[in-house]
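What follows is chain A.
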Amino acid sequence: MISQIPFEHGLLLAGALFVLGLIGVMVRRNIIFILLSIEVMLNAAGLAFVVAGSRWSQPDGQVMFIFILTMAAAEVSVGLALVIRLYHVFKTLDADCAGKMRG
Partner candidate 1 sequence: MNTPFYIAAAVAVISTFMVITRRNAVHALLYLIVSLLSVALIFFLLGAPFVAALEIIIYAGAIMVLFVFVIMMLNLGPQSTEMERRWLTPEIWVGPTILTALLAAELLYVLVRVQVRPSDINVITPKQVGIALLGPYVLGVELASLLLLAGLVGAFHLGRREKSDGGGRA
Partner candidate 2 sequence: MILIWLILIPLMGGLLAWLFSRGNDRLPRWISLIALIIDFILVLLLWMQYPERAGLTNRSWLVDINLEWIPRLGISFHLALDGLSLLLVMLTSFLGIMSVAASWTEIKERVGFFHFNLMWSLAGITGVFLSLDLFLFYFFWELMLVPMYFLIALWGHENRISAAVKFFLFTQLSGLLMLAAILGLYFVHARGTGIYTFDYTQLLGTTMGSTEGMLLMLGFLIAFVVKLPAVPFHTWLPDAHTEAPTAGSIILAGLLLKTGAYGLLRFAVPLFPHAALDFTPVAMALAVIGILYGAVLAFGQTDLKRLVAYTSVSHMGFVLLGIFAWNELALQGAVIQIICHGISTGALFIIVGALQERIHTRDMERMGGLWTSAPRMGGVGLLFGLASLGLPGLGNFVGEFLVLIGAYTVSIPMTAIAATGLVFATVYSLWMIQRTFFGPREVYLKVPDLNMREMTVMAFMVAVIVWIGLYPQPVINTAKGALNALQKNAGAMTSFGKISYPVSTGADRDTK
């Protein structure tokens, strides 16, 4: 391939995306946004794998990415089912409202 992308720079990008996703999880109250942010984080992790795989010229990184993709799908399906159920029960998507249990 033509380009030479430093390993660290790839990871930095992954890290940046990861951190942004993390901020999203911590800041947003809307459960949909939280799920979106999680997707960002997972995607960032996947990116990191691909970067790592390309450093070693191995397919393993990509394989892992595929598994992450699988997991994200399963996660999102259950997650969104839960979101619907949440909305059904609490009539809101505010994650803070689902905070009856504490202490």
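The candidates were selected such that all candidates are chains of the complex that A comes from, given by their letters.
By definition in this document, a contact is a pair of C-beta atoms (placed from the backbone, for glycine too) under 8 Å apart; a residue touches a chain by one contact, two chains touch by 3 or more; residues count from 1.
All of these numbers come straight from a predicted model, not from anything done at the bench.
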Complex partner of chain A (touching, any copy) among 1 or 2: 1
Contacting residues of chain A [partner candidate 1, same complex]: 1-13, 15-17, 19-24, 26-30, 32-33, 35-37, 39-40, 43, 46-47, 50-51, 53-55, 57-63, 65-67, 69-78, 80-85, 87, 93-94
